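Just one protein chain is left out here, and the rest sit where they should.
Here is chain A:
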Amino acid sequence: MEGETQKMNLFQSLTNAMDIILDSDPTAGKDRVFNTPLSEQGIVGFGIGMAAAGATAIAEIQFADYIYPAFDQLVNEASTFRYRSGDLFNCGSLTVRAPCGAVGHGALYHSQSVVIPRGPIQAKGLFLSSVRDRNPTVFLEPKILYRQAVEEVPVSDYEIPLSEAEILEQGSDVTLVGWGTQVHVLREVCKMAKEELGVSCELIDLQTIIPWDEETIIKSVLKTGRLLIAHEAPLTAGFAAEISSTIQENCFLSLEAPIQRVCGWDTPFPHIFEPFYLPDKWRCFEALKKIISY
């Protein structure tokens, strides 16, 4: 990305992206950004209705943890609108924002388009793509990065394509896949692998969870023969299971070791044990050792 940049953290870059969206419509006014009552189901339902009637709607759910009351609206209404109306109606101009991930409380789920940025630059580009995408999108924003992650973010309008994973580091021995905050954990694991074990890792940020970039991961695993996926959400039915299954189908003969998933445990998110629950670099590193010594 070229042009002028500015120091922004993740929430500033998102605000900047929303300013760009609002500025692009000359009817912009203060009344277009407002507080709602505490009614998640209503917030998303209204968003779907607005979008179906032709408006661009950005609905914000305070935290992803609170999105569940709206789950029926997302799963049964938003994601099927186009299909069940034979494309007569859709709510593609709806984007639902929700800060997510561990920092006291965590949650991850899947529905239609689900996007998670790892930092401010990605946040802005992916968000602009999400709003303009012709499908409804759930945009999850890692809470912990809101203030922590600061980058030089281009001030201009730019998009980062949805459903494209990004290879952050090229490597030959093991493929590491993560998204959001977990990318930063895996980056450290890459470093540890190189320094302590002389192992070369290929690090991939999935960026869009649904629909996800199968090709990039498959190509990488065909090269490395080993895959480690890490996410904060619980192991069972977590998205790593889906990736794992797809890779097993497509790369069966190239796999040198069983795919490793390093995830949250199948317990409720434990207030007191958060550091043990999270797939931190130590747990990922242990799993990595297991893969390479298989």
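Convention: a contact is a pair of C-beta atoms (placed from the backbone, for glycine too) under 8 Å apart; a residue touches a chain by one contact, two chains touch by 3 or more; residues count from 1.
The definition used in the following text is that contacts and distances are computed from a predicted model.
**Student:** Write down which listed name, "Ubiquitin-related modifier 1", "Rab proteins geranylgeranyltransferase", "pyruvate dehydrogenase (acetyl-transferring)" or "tRNA pseudouridine synthase Pus10", is the UniProt protein name of the chain that is not shown.
**Tutor:** Answer from the UniProt record of the missing subunit chain: "pyruvate dehydrogenase (acetyl-transferring)".
**Student:** For chain A, which positions touch the chain that isn't shown here?
**Tutor:** Chain A touches the missing chain through residues 35, 37-42, 65-66, 68-69, 104, 234-236, 260-263, 265-268, 270-277, 282-283, 286-287, 290.
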